[in-house]
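Report on one structure; see the data block that follows.
Missing here is one protein chain; the remaining ones are kept as they sit in the complex.
To keep things simple, chains are lettered A, B and C as they appear, and every chain counts its residues starting from 1.
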Amino acid sequence: MSIQEYFRPQSIEEATRLLADQAQGSLILAGGTLAMPLINDGISMPEMVLGLKDSGLNYIKDQDKYLVIGATATLSQMASQTKISMLSEAALAVGGWAIRNMATVGGNFFAPPPGGDFTAALLALDAEITFVSSQGERTIAVKDFFTGFLTNSMAPGEIIKEVRVPFPEGKTAFTKYGRRHANTPSIVAIAANLGYQSEKVSKARIALNAVGPYPLRAVMTEDYLLGKSLTEQVIQEAGEIAAGECSPFTDAIASEWYRRKMVPVILGRTLEQIGD
Amino acid sequence: MSERTLNVVGKSVPRRDGMGHVTGKTVFVNDIRFPDMLYLKMVRSSVPHAKILNVDFSAAEKVPGYVRALTHEDVPKNIYTILTLIGVGPDEEYVLAEDKVRYIGEPIAAVLAETEEAAMEAAAQVRLELEELPAVFDVEEALKPGAPILKEWGTNYFVYEGHHCRRVRFGDVEQGFNEADFIVEDRYQTSPIEHAPSETTGCIAKPEADGRITIFSNTQALFFTLDNAAIILQVPFQKLHLVGGTVGGGFGGKVDVIVEPISALAAMKTNRPVKYVFSRQEEMQASSSRGAWRMYFKDGVTKDGRIVARKITTYADAGAYNRHTPYAVTKHAANIAGPYRIPNVWIDAHCVYTNKQPGSAMRGFGVTPASFALEMQMDKIAKVVGMDPWEIRFLNAYRDGDMKPHQKVVEDATLIEVMQAAAQLVGHDLPENLMQMKSGNGKEA
Amino acid sequence: MAKLKGVGMAAVNYPTGMNLGGDPSQALIHSTTTGNFVISLSSTDLGQGLKTVIAQIGAEVLGVPFDNVLIDTADTDTGPHCMGTFASRATHRVGNAVIQAAEEARKIMLEVAADELEISPDDLETDGQGNIRVKGSPEKSINIVDLALAAHFKYGRTISGRGMYMKPKSDVDPETGKMDPDSTEAHACTVAEVEVDTETGEVTVFSLKSAYEIGRQVNPALVEGQIRGGSVMGMAHVLYETTHPYYPEVDHLPTGFSDYVLPGPWELPEVESVVLEYPSVNGPYGVKGLGEMTANSPIPAIANAITDAIGVRITEIPITPEKILRALEEKENVSN
Partner (left out) sequence: MSVRIVNFTLNGRNIDVMVKPLTTLQKLLREHLNYTATKTGCKQGSCGSCTVLVNGEPMVSCLLPVEDIVGKNVLTLEGLSDNGDLHPIQESFFELFAVQCGYCTPGMIMVSKALLDHNPDPNRDEILDALTGNYCRCTGYEPIIRAVEESARRLNLAGEGV
């Protein structure tokens, strides 16, 4: 059956009300860069669609320690904002200019692997994500968003309202490695956010994308880095641990073998950016 | 025609079609639409090798906008003839699969609908009952006894006038090996490659008032397509009228006569215009690609760097069907020995079938893989003999008047001249004796 | 972590045209009443520039301005037969056919001008600007428009011509492989400079510099277009693209431009070329075919440059970063 109904709520309240009522089960469309290709190919044939672009979720607000970003803010807006540099670098890692003008911050959470480069940056920045539904709002840490391959902890009727990103105290670096310089899927993308006290790592957040069922935190690598300074030896050891704690896969772009080989290399280059 | 000064040949005059391109006014096949036009979507195999037990259209027929489907029973002569027309047979590919499918993506049934979305949905609703058969993907495995057989004639290779491969025999290669001081061997493998033109393959077949069918197509060869389509449709040649000539990139990918016959048949059956344009996914996975080639070299070389014997065994991966590969193997055989003067040459070039998307023509047609293998082999010879890679090529380069292994006299040779010019371009100093060499009596214009 | 530089070269030839079943192309030319010449074909332009190059050859033989010559292709009702555009055959075959047709039309054109100017056709020449004039006294001339009007309305003559070029069919001897499959040979030599990152296995192509010998350049800008496009296609073949990343297995097949890996604007090497012209024996103005060969020499040149850089031969393309890492590891194991 082809599409029967398209909802275009003009506010968050109207969106959540619709989703609790006649728009229940609708496909949520923000930028369209993930859903439309499947619709164009006839793989996905939604009967009800709810478009979010007019629901007032495109904002970037500076709230003292947080940068609050609405779910339909585009990756181009992320690329051009200068408040948190890693968000700009991570946005530029996704697609080309035209795609970034359409793709949204909220949408990137649903990009199947090896997609999700921008979400990895949010993960490394300890961002929080706020859902909203007719029952009200709910906020969790981005690291608790994913529950498995293409599954997450959102409840029915909920949509992503915004992400709240604490301004990083420490140093950050983002590296995306693909077969091309730009506009290409990731072999591995790494976001690092390290806090320092007298040359020693006091806080470590390392997020890896494209080497698991979803963007994941390299918690063992983070623990290892605590209390250490980024010597060549430490970076090398961190790379081995990270390669061990991720679960790379094979696709048309790269094999599992090669992705696992690249984790220490790209983590090394990312940490070196932070070191110097 | 005296060699007077030329007025326009030799000048970089602007492209005749350039204005149309930069204003977007050039009309490509996909830009054309007619009232009452139907859209054709193909139901394709999802497995590499299987028996077709049943094709069930009952669900597809319920899709709003569905008009009808076509199967092999509807095709007057359900066999491709692209090579019989140019003297190469037998033809063994079906327009629509009959009892078996032999590659992922092989067309089984065509679905016609009022809109593209309806055609896609209907095609997705067609239920296929397939019984998978063992499949073979490697060219050398396919030739081993016990390998799954793809062809009715009981083998997995094309027969060249009684032989299991295209052969070149020139001089005595074993004698050459005896004279040689070194034997240099290696194995070279290329990969299947998609033409990936910006515009995907497509056509529109439109029934005309006088009963003829006009086919607007981005084929690279209009009459070749007309003749083949007429034979498949079993209609007199004057029934078909091909219009095209503006192709959004061909690269050899639009010479397989794949979309035109079935579209014309659909137009005849419905008396409505029918549009069949590949999706990018079809162009990538179901349309023909450049086949993969595996080439084994064994060369005999003297201490002073002369190649005295070259023995080559090639396996071309034709995929599931011939398309143009049998002829590509012949062209390959005429070029794989390379632009070099070698007195003893032995070539066996096989055209092998495997359960993959058919290989066919692509820019360089059998010579691209040959050049890759040849010029890596020349570097290996240089290393083994301990000679400079440039020098080994100058020494062995063919000259005008030489006899090629396929017994054609060399004419218009300039391998030496292009090497001299390339060395100059990159500032690579060549010894004087190499700079003095000439390929023959050719003179610069 | 090391970045190893390497240089490699390759020299190739490429045949013009084919002849499996004979390789014919035809052309028809006729003048309108006002001196425009229409060249009717069924040949196709894939972007290589056939519609431009054939108009140049037609105008050259007719001796009329380039803009007077119109190309009417490709319609099987109005255009005569052509095998099609492939095998680097179009300029050679269609060009020769157009020369034959244009010579026939030119002969009639000069005969009508001779009648108008009351002089022998042998004493006439065309100035390429649209005038037919008397050799040695250029002021005595007739413009192509007046001439065409006269031919149609005064002398009742059709200024037209037919052209056909065919490479005769020649069979292949099944035993020895004796065959005559092509008409002439173009040649090219490419030198590639690359750098290999031994940590990731990535190959960067700094430059592809080539010398081509193609008999005659009818349109140098279009020739350069083929060399540039072919150089990047060759780089794509040898380093990036494959429909079967795990050939010969049929899993993980790419479905579109995002996972079918092709180099983009950022991956461009410096491409530079020189073109030599040693006119072929049988090509129109000595033309040889070029379109199909331009990816051929860059592929082995880059492969040889990689060998030069890492000291290991990889003879299976595409030479992906993974293949380079595996080769380096193998070399490591072998050496210790």
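The rule is short, and it goes like this: a residue touches a chain if its C-beta (ideal position, glycine included) is under 8 Å from a C-beta of that chain, and two chains touch if they have at least 3 such contacts.
Note that this is a predicted model, so its numbers are computed, not measured.
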| item | value |
| --- | --- |
| Touching partners, among the displayed chains, of the absent chain | A, B, C |
| Of B:Gly20, B:Pro134, B:Gly211 or B:Gly401, the residue in touch with the unshown chain | B:Gly20 |
| Residue in contact with the excluded chain [from A:Gly51, A:Pro114 or A:Pro264] | A:Gly51 |
| Option touching the unshown chain, where C:Ala27, C:Leu46, C:Leu117 or C:Val275 are the choices | C:Leu46 |
| Selected residue (touches chain absent from view) among A:Met102, A:Met154, A:Val234 or A:Ile274 | A:Met102 |
| Absent-chain contact - pick from B:Tyr66, B:Tyr157 or B:Phe251 | B:Phe251 |
| Chain B, residues in touch with the chain not shown (by the definition above) | 12, 14-15, 17-28, 30-31, 33, 195-200, 247-249, 251, 279-280 |
| Contact footprint on chain C, counting only the chain that is left out | 46-49, 221-222, 224-225, 228-233, 256-258, 262, 264-266, 268, 271 |
| Chain A residues that touch the omitted chain in the full complex | 2-6, 8, 29, 32-33, 36-37, 39-41, 49, 51, 53, 76, 95-99, 101-102, 180-183 |
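Here is the rule we go by: only the chains that are shown with their structure count from here on.
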| item | value |
| --- | --- |
| Whole-Å gap separating chain B and chain C, where each centre is the average of the chain's CA atoms | 18 |
| Between chain C and chain A, distance of the C-alpha-averaged centres to the nearest whole Å | 48 |
| Centre distance in Å when chain A and chain B are each reduced to the mean of their C-alpha atoms | 43 |
| Chain A, residues touching no fewer than two other chains | none |
| Residue list for chain C, restricted to those that touch at least two other chains | 253-255, 260, 262 |
| List of chain C residues in touch with chain A within their complex | 199-200, 240, 245-246, 252-255, 258-264, 266-267, 321-322, 325 |
| Interfacial residue positions of chain A with respect to chain B in the complex | 2, 41-42, 45 |
| Complex contact set, residues of chain B against chain C | 1, 6-17, 48, 85-88, 104, 137-139, 160-163, 166-170, 186-194, 196, 219-224, 226, 240-252, 254-255, 280-281, 284-285, 289, 292, 317, 327, 330-331, 333-335, 338-339, 347, 354-357, 361, 363-365, 367-368, 371-376, 378-380, 389-390, 393, 397, 405-408, 410-415, 417-423, 425-426, 428, 442-445 |
